[in-house]
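We show some of the complex, not the whole, and keep each chain where it was.
Chains: A, B and C, in written order; residue numbering restarts at 1 for each.
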């Protein structure tokens, strides 16, 4: 009963090296990622027992994706295979004032055709302790939304913690449903809310500002609207430019508001997946620490992710704790 | 009135270096290709004036694809753009007894949504001398088949030479039409048939063998069935294994049968696109040489393509003529 | 009548990856560049119709250079070929307090033997709207200087705008002429002056300082001396070190002085060609915007160039405008 379950699309990310554009070089690198599996891999790297559920192409690309998950010792036994290709995204990494650009090829991917009957939720959750979902999955299409909803319902019924990262990405949601209604129903089955003012305003149709006062007020209103939500966690990113960010976190757990100090990331290596690293740090931290230390751990996890190329956070628990404890000068470890 | 027109999908090819599999390395290279554009680029490299018509994604990947065509000085002004992603194929290059493997992600690509109204054939063909098509385009879906058919009809009406490479690939043709009927109608608008016994048997529902006698008989029957066809050209590949091939060609032009000698390709670098190099060599050769020299040129072009990585043939006319004239020992050019 | 004409040497740039020296690695990358063609490519990327005129080696290196220009859709039909090799420069990219180093192999290059009779200026300028030249071309040798001068004279006669970037590089000018006299005559045929205090002091034998007051006074004196000059534009670079620059611009258009804010480039990827990006931004901006917005556009173009590897600016108009409008935090574009 100690398994963390993540459910979502696995994407192949293809990118030129460094800050090059595709027009500059035909040498590219690929990684695998996807918001939920990023969370799963990161938790596995912290020592967690993680099962990832997805639908992956039945070809050598899909085999490579699964071997990538195995590499991090994820439980991949619940993954189903499909004759559709794996979703792909192309990334051009920006620098300084130049933003990174992404082009997706995912709307008819293997995951896009997942249907509720393809996942045996009862079996998949049998050792489950925690279930994590994000707003990407319901945004993809009806099938993925319904499959997730079934999982959510069962997870709550079985008493798992359910963490929600209801990121709203307007470029998705092409299949004709109202994002607010869909997400709203899903949050009713969730206990931990990972998101900030934007997500709350989107759900509640409110206009809270980014101030701490408003964050507390918004969290309270959210928890009134969705009584299952026990705690609200928010990561705050300050972007000087593409290459220089600062990260801090704040929380409202129904009792107290706490906020961490900014961690200064003066030379960003890769910002993709840093939000997922925060969510993973939080899920892991809430199981081991008190709430404030959990957001310290989560923001340290988020910060260190900026130093790894690729979508996933390679840091282990000890490395994140070291940052949390203030070892941020990067002294060489021999 | 000297433009060669090619019409078809442009695909991004992604492949690990050398003989590696995707599971072995996250360093990969990409090239662009697609059977018709391969023909177009090769003819441009021979000095031809080539226009390629296609539908390409309106993102940085599509921009890169178009810049790739521009690089070879193709006329890209008739290309239309789409919000769908560019088609992709993943290639693992085999060696010796291990075959190469391909996985396609093309069934919902930008080209797959092309519709007749998206191409201004009148304008596109206004300087046309030759139109080339292959059996891939009608296999993709109804829209691409109908768009091609309109082009074919107008090309014939305007008196262009029309070369057909009616390759039948059973893995495609998912949209519910009978390949034989579709291809048959298209061949009625064609004048040059580039294909062998397999393609003829498929069209005529015959069972000719690979012998030269049968090739002549089959060609005659083909030309009786499709009176527009003036000449039939066939490339013969002998594969010792993935890394060692031999290439020769034969022809029936209604008057005489001719056959070339085998060219021995003892160390294959890349066999993708070698059939397209043959077609390009033929189209270029028929404009400059007599029929027999044209198949010598085409088989030399096909042979030298096996030494270039990627889908396209980089050889210029002089380099192919040199092989045709027997300079096959690879003496260093200082 | 909408073509921008650039004239100058195309060089092959060869450089180790990252900050390595040649002694550290035999893996190197090459790009093509040259101050005038950099301007041309950048304007083409903004959507301009650009013709580049040059003399390029008639070998596979020259073919590659021309295909590189074609890739950006430049009109390369006026380029002449030569049996001399293409000019090359070797670059070791510095970092922080270590300057980059360049070693040139250009003094007997294909461009170095260009002669007035090799360029058909009448034909080359027939659709011309704007002609751009720099101080590099007259510095190379007598032939290139005279060829340029003929072009300049005809351009003025035909009423094209003529922009001058009279960079004075003392390492060149080996063929025995007085730089001041040569440049002075050329500026008489120019309308837009892109250069700062150093260039003006060099031309006028004055000693203006870098202050805004002196810039205005110097510009006025310049415009009195060369009445064809209508406007003066100056880019100001503040270098904290090799890896951290700031860029702003100022102008005197005969009526008003304006100055932009510094753009902070905290992590320089490649500073080669950033001055050319400024010139390109200015030439494009002056055709679309008022003078002040033109220098804002030019300095944004210059700034974003620092984030691209290689000599040329890959940014399109929309991307530069976005920076000009203040979007400098590098928010990811999905």
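Rule of thumb we're sticking to: a residue touches a chain if its C-beta (ideal position, glycine included) is under 8 Å from a C-beta of that chain, and two chains touch if they have at least 3 such contacts.
Everything numeric here is computed off the predicted structure, so don't read it as measured data.
What is the copy count for the full homomeric complex in this file, when 3 chains appear in place?
The number of copies making up the whole complex is 6.
As a working rule, only the chains that are shown with their structure count from here on.
Round to the nearest whole Å and give the separation of the Cα centres of chain A and chain B.
Measuring from centre to centre gives 44 Å for this pair.
Quick one: chain B and chain C, Cα centre-to-centre, how many Å?
Taking the mean C-alpha position of each chain, the two centres sit 42 Å apart.
Could you pull out the residues of chain A that touch at least 2 other chains?
21, 23, 101, 104
Please name which positions on chain B make contact with chain A in the complex.
For chain B paired with chain A, touching residues are 14, 21-23, 26-31, 57, 59-61, 63-64, 67, 85-86, 88, 90, 92, 101, 103-105, 107-108.
Note which residues of chain C are touching chain B in the complex, please.
67-68, 70-73
Which stretch or stretches of chain A touch chain C in the complex?
18-21, 23-24, 94-102, 104, 169, 171, 239-244, 267, 271-272
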